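Structure provided below as structure tokens; questions to follow.
Shown here: the complex without one of its protein chains, the others still in place.
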Amino acid sequence: MWGLIYQLKSVWKDKFCIMSFLLPIVVAVALNFIGTIDLSSLGELHFGALENNLPTGTISWLKQYGSVTMYKTREDLIASINEPSTELIGVENDGNGIKTMIAGDELDIYRQVADTLPALYANQENTEQINVRILERPDILAGMQNIFIAMTLIAAMFMGCTFNAMNIISEKENGIDLVNQILPMTHSQYVIQKIFVGFVCGCLSAVMTVCICFRLSLQRTLLMLVLIILSAFVAALIGLFIGKFSKNLMVGVVYVKIVMIVFMAVPLLSYLLGANGLILTLCYFVPSNATFEGIMNLVNSTEPMIAKDMLILMVHCIVWFLFYLSISKWRKKNE
Amino acid sequence: MWKSFCILFKKDCQMMIAGKFFLVAVGSLLIYTLFINFGYINFMNMQLYNVYLYDPQGTQQEVSERICPVSSLEELETVLLADTNGVGIDLSSGTPNIILYYGSKKVDKHRADYASLLLYSSDKYTAQIVGTNTTKLKQQKEMSCELLFIEIVAVGFLGIASVLFKEKQMGVIRVHAVLPLKKSLFILSKLAVFLVSDLVFAVLLTLLNVGFFDTIHILPAVLVQTAILSLIMALMGFGCTMLLNDFKQFSLAYLIIALFVATPIFLSANTSIKMAWIDWHPFYQVYMGLKNAYFGVPVTSPVYYICSACGIAVLFVIVQTAFHKEMGKEG
Partner (left out) sequence: MIEVKNLTFSYGKDKQVLHSLNFVVGDGEIFGFLGPNGSGKSTTQKILTGILKGHGGTVSLFGQDISMVHTQDFFQKIGVLFEFPYLYANLSAIDNLKYFSSFYPAKQLRDIGEVLEELEFKSDFLKKPVSSYSKGMRQRVSMARALISNPQLLFLDEPTSGLDPTGAVLFRKIIEEERRKGTTVFLTTHNMLDADLLCDRVAFITNGNIVALDTPKRLKEQNSKRRVVVSYLYQGRREEKTIEIPELEAGIPFLHDEILSIHSEEPTLEDMFIQYTGRGLS
């Protein structure tokens, strides 16, 4: 038991581990802050016009659909239209109507908007008389924010992987690995010690991130806690693997980064691209996929059903644990 | 001096080969090319909102080809649920009722007006094109620029640091302190190796993704910007290696740089979100220089080049000082 305390102390004194622990929390705070920023301008249309070219009424009409920027000269306007980072639509006076200009490299949506704008202007009286019924849907950008927070939570839970890997590799580099081999410590004692450190740190990091980012009911909080515990355990186990198979620190850091990228990319792509069938089944081989699904269900659904995700994570826990034990035994036999 | 430089250059190339750096670069090139040509271009397209019409009484004689008719109100609700960007028109009462899911105030106004326009007008107007790129070429150039930037900032930066940390760990830097060669050659040979590999990478990435004829016009400007970025990142990597104790600390610094430095740049450069302070961000200026080079608008301002040269010179001096300090350390 006392050994655990010193293991925790060793991790606590490691700046890398501390920073890894704090990073998801900092990102969570930043994301919360970003949530207060109005990002609605992202989806808006942007128009450019020459000064003293369009009537005031036309400019007001354009402002119904998006932002309007005025330019002094035609060259400036064309330069802005051709600017690759904006999808600016140039608007000029054309007798009683308007004409539009585009760069030619826009997405089809903006080309079609530009093509239909003069007709829209000409028929503006007809369009004013229509009835419009707007149906509620969740704010797209709030949804994006939840995705970012879920990714941050996954990163926090999988910090245990980083802690364990770095801890074991440091022991190898300092020669403590050799000392461990001559201590009266059983293999399972060693495994429990190592898993405990990563597991506790990963859980702590994730719990703090949840507290910052979400306001959940008691039931959802308990379900989230179960998800965190299972995911952090899997991550701690994977950290053991990385620590065992890394020759040195640099190799270990690369493996940790690859694992983090896979853990974050697979669930994100699977969610955004709407993976199903065989592809979804394959995605479940990455533990974080079930975690991500569970988090999104808890945050977005009215009736969260995360039993399937918890089951998948439990299977991961058992399979990885047994796999680690068999590899350790096999290695010991062959040494 | 030239002979010493060649010996160091050869040794550094050998270390890079042993560290599989070039293999990783070739792998990255392949992945990027596949992504740009088979992923990004196909993925990055957006059509204007679909418009669905429910007209049970057949009041519309001529329906625009952009309108999709539906046979019932339930079908209209179903298609709108599946396509929440779409716009529904319910003509069952004789007057058009527009139904749509909330997007944003101004976008919804446009969607509604556009949908009702299709009922009244089938005007075929084409906007005047004032640029020279096609959508596909623009996307290829954009993504090539971004991936080149990521490759140099993230991968190259990590590459030079991992090679140097290995040498630092082995202690051979201290041996170079007592060899008959100019100490700055050690730094220069490393910079040269990474510069050459980044330039070759830039040429290949651009040729493979932008096409030969378009590349010829933009390549000189792209290579100039690549060289500036490569030198800055190589010096930063060198400096971090000298100043930080081990690779663990470096990988954290690397994560912070990659995440917090790159994110505002990509947001500002590729979307309409522009932070007020972004113009003071040195990497933003370099990224925009690279992007403008790709789009045939190379930077001509002498201030930019003077600032870049000064920045590189300052970094070099810092690195040289840190390097001399490292040489004097105990094993």
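Annotations
Here the chain labels run A and B in written order, and each chain numbers its own residues starting at 1.
Rule of thumb we're sticking to: a residue touches a chain if its C-beta (ideal position, glycine included) is under 8 Å from a C-beta of that chain, and two chains touch if they have at least 3 such contacts.
Bear in mind that the values here come from a model prediction, so they are computed numbers and not experimental data.
Though it is not drawn, the left-out chain touches B in the full complex.
Residue B:179 is the one among B:46, B:179 or B:216 that touches the chain not shown.
Here one chain is not drawn; of B:4, B:50 or B:64, the residue touching it is B:4. Residue-wise, the contact with the chain that is not shown comes from B:171, picked out of B:27, B:56 or B:171. Although one chain is not displayed, its contacts with chain B can still be listed: residues 4, 7, 11, 15, 18, 167, 170-172, 174-175, 177-182, 327-328, 330-331.
One rule holds in what follows: only the chains that are shown with their structure count from here on.
Within the complex formed with chain A, the chain B residues making contact are 44-48, 80, 84, 95-104, 106-110, 112-114, 116-117, 120-121, 123, 125-135, 137-139, 141-142, 162, 165-166, 246-249, 251-252, 255, 269-273, 291, 295. Those residues of chain A lying in contact with chain B across their complex are 14-16, 19-20, 23, 39-46, 64-66, 78, 81-82, 84-86, 89-90, 99-109, 111-120, 122-124, 126-127, 130-137, 140, 166, 249-250, 253, 257.
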